[in-house]
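Before I ask anything, here is the structure I am working with.
A protein chain is absent from this complex, but the other protein chains hold their places.
Note that the chains are named A and B in the order they appear, and that numbering of residues resets to 1 at the start of each chain.
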Amino acid sequence: MSGAPILQVRNLCKAFPGVQALTDVRLDVAAGSVHALMGENGAGKSTLMKILCGLHTADAGEIRFKGQPIRASSPHEALRRGIAMIHQELLPFPNLSVAANIGMGREPTRWFPGWIDQAALARDATRVLARLACPLAPQRRMKDLSVAEMQTVEIAKALAYEPGLLIMDEPTSALSEREVEALFSVIRELQQRGVAIIYISHKMDEIFRIADTITVLRDGRHIATRPASELNEPQLISLMVGRDLAPTPAARDSRGDPALEVHRLTQPGKFRDVSFTLHRGEILGLAGLMGAGRTDLVNAIYGLAPASSGAIRVHGKDVKITNPAAAIAAGIGLVSEDRKQFGLVLPMSVQHNLTLSSLRGRWIDQRRERALADAQIRAFALKVTGRHQAVVHLSGGNQQKVVLAKALLTEPDILILDEPTRGIDIGAKAEIYALINRLAGAGKAVLLVSSELPELLLLSDRLLVMREGTVTAELDSHQTSQEQILIFAMPA
Amino acid sequence: MRASSIKSWGLAIALVAISLALSFAKPTFLTVPNLLNVMRQISINGILAVGVTYVLLTGGVDLSLGSLVALSGVVAATLAHPNQHALAVPVLVGVLTGTLCGAVNGLVVTHGKVAPFIATLGMMTVARGLALVVSGGRPVSNLGAEFTRLGGDVAGLPIPLMVLAGIALLAFVVLRNLRLGRYVYAIGGNEAAARASGIDVAAVKLFAYSACGATAGVAGVVLAARVTTGQPNAGVGYELDAIAAVVIGGTSLSGGVGGIGGTILGALLIGVINNGLDLLNVTSYYQAIVKGIIIVGAVWLDRQQNKS
Partner (left out) sequence: MKRTIVLLLVGVLCGCGRQEAAHSGTKPITIGVSLLNLSNEFIVMLNESMAAKAKDLGVELIVNDAQGSAERQVQQVESFIAQHVDAIILNPCDVEASSPAVDKALAAGIPLVNMNSETKAAPSAFVGSRDEEAARLALEYIAKCLNGHGNVLLMNGVMGQAAQIKREAGARAVLGKFPELKVLAEQTAEWDRAKAMSLMENWIQSHGATINAVFAQNDEMAMGALLALERAKLKDKVLVVGVDAIADALQALRDGRLDATVFQDARLQGATAVETAVKLSRQQPAEKQVYIPFRLVTKDSAKNY
């Protein structure tokens, strides 16, 4: 299964202004093996991968690929040598076809240079999609696809280069069960052909299913490299975190007055006749598959895309929420699933992002703003160089904490969390779980949307399950199971 | 990697270096009268650049500035004949003209969902036409001394420069200390997130375009006072000079990043180059070439600095 190292990394160092991202990192990846790279957000995984695929240049150290020293200076150069990467953040060309996206950069030509052979382009796309067991039509526009389908196209795009080393950064974060299975079988097929794979994921079960070897990074340093068979989950977590995680606090049993009542909320094509009640001090989970309408529902409650009919009551009073400003005024806060689109102003500083929703009055009280920002940075243990650091330079977990901290600064009574732990590491996850519990304990009403069933079962008091835009079940979290939830979530 | 500090040290250094070189080549450059001269000459472009900084920060653009300068100048001039009205009338009506046109730009962009490029391009030709209609195609001259004094000096300081200083300071404070200013940055950085944060995006944009139109109105009044006529064909191409100053100063064309300090530096750089090349008596054809090279060079230096 494994052979000689196809990739050897030695003493790699990389610094960014204010951060030493990597210090003397080493990594050996054998041809035909799946090598999992683990570490908390900010541990240096992304930086290492970006250097390998030519997006960054290392300050010091050596990289050998197939025995050749390389200093890839551009993604193009890395691809030419056979290193392809599937990024966690999708980078599609939304107005081009699936085939054009897959073939981007190596379009087949005919007749004369630069004339794209559209038929061959579509043929190549179909062939590589077939290997992924994906029935997408190559002429469809990217923007019409679901996130999962786009992810599949990204994978197809990387495969089309026939790479010797394929880097996958959280490839399954938006995939359904079936699609994950298809991806794994592709990975196994690639392995047999001698392709080396570096696999980054926060999902432990995936790691232990697919990885041959595991390397752990922490704070930009190499911590350990072990065969996957010699590690178990708690051992791996303690290597990543550098300490044992405190167990998650137990659920509360108090339930207060109704805080949010939703009555027959309908948005044609998205969701219909959704009714539920959320109480003070309660965590209400919202389960369902991708496309079940959960995000559309919470966006409607928050006024991002108001529902066409139905009623919303807050603390027993009817409220009309036509935009987010009205929702904030009614005491509703939202942490969106898409933090880059709705949560953060990336070029702005941490301080300015934190206070964006909670500035009051005409003038900004600079001193108070600074104090608030510093307090939130401390309370959420944000890893930043200072409150003036632009959020674009933060790791995913820290960005997510900024979004949470920002929503909490508006002092909402009702907090809607849409996939609050997507794409963040295990340590940050534990912190966020603890925080959610604390908030509910303090009497806030929490509506939690998550695709991770264990998370929902662990945190919520009650569970709503949605399927194709309607609520199909209300379950007691303490007396149900993942299997039971899936029965209500799966299309009939 | 601070998000909101002065990003233009490289530009300031370039400006100082060019000034030093000029003062060696032509000692008259570094004299108080000539420096005041430079200030006087950047005033109009500076005022416009400060206004359009707001629009660029929201991620928009305003191409109608030059035409608005002409329209406000002509409108003010028709009310500024000797002994016609109190000084405040032509000044206020001129500024109001610019503000209203800016507000129309803002409404078309926010409520009409027309791309800023198109909306303000339309305003550019409409305002130019209005300026020609109001003036009958001829310069409006014979203006009162009270009005034309606005283009001159008081206590040795050019009034246009003081106007620029006042507007720049006001704009700086609004961006830095007012909620409104913060929202301007937020909208340019990520409009969807700004909306999700409870910001009334349309109102803030309307403000930005109106403020930009107001500065064009001020510039039109000051220009008319300076050249003692309201000229319907004045200000052609001023929008590009103003946008150039802003972008040279480090404000991103896609919005969300930049500020007034950089804009003033950008306007100064352009002004110093124009003045220096005239002082050195560089031939017209070569002026254009040298100007282009120096501007790109200075910005290149600045961006290299920012990267490291």
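Quick note on the criterion: a residue touches a chain if its C-beta (ideal position, glycine included) is under 8 Å from a C-beta of that chain, and two chains touch if they have at least 3 such contacts.
For clarity, every value in this text was computed on a predicted model and none was experimentally measured.
Can you list the shown chains that the absent chain is in touch with?
By the stated touch criterion, the chain not on view contacts B.
Could you tell me which of B:44, B:167 or B:299 touches the chain that is not displayed?
B:44
Of B:179, B:205 or B:226, which residue touches the hidden chain?
B:226
In the full complex, which residues of chain B touch the absent chain?
26, 28-29, 31, 33-34, 37, 40-41, 44, 128, 132, 136-139, 141-142, 152-153, 223, 226-229, 231-234, 274-275, 278-279, 281, 283-285
The rule we apply is simple: only the chains that are shown with their structure count from here on.
Centre to centre, by mean C-alpha position, how many angstrom separate chain A and chain B?
So the centre of chain A lies 43 Å away from the centre of chain B.
Touching residues of chain A toward chain B in the complex: what are they?
16-18, 302, 304, 323-325, 327-329, 334, 336, 340-350, 352, 356-357, 359-364, 366, 385-386, 388-391, 393, 406, 410
Going by the contact rule set out above, which residues of chain B touch chain A in the complex?
That would be residues 1-5, 177-180, 182, 185-186, 189-190, 192-200, 252, 256-257 of chain B.
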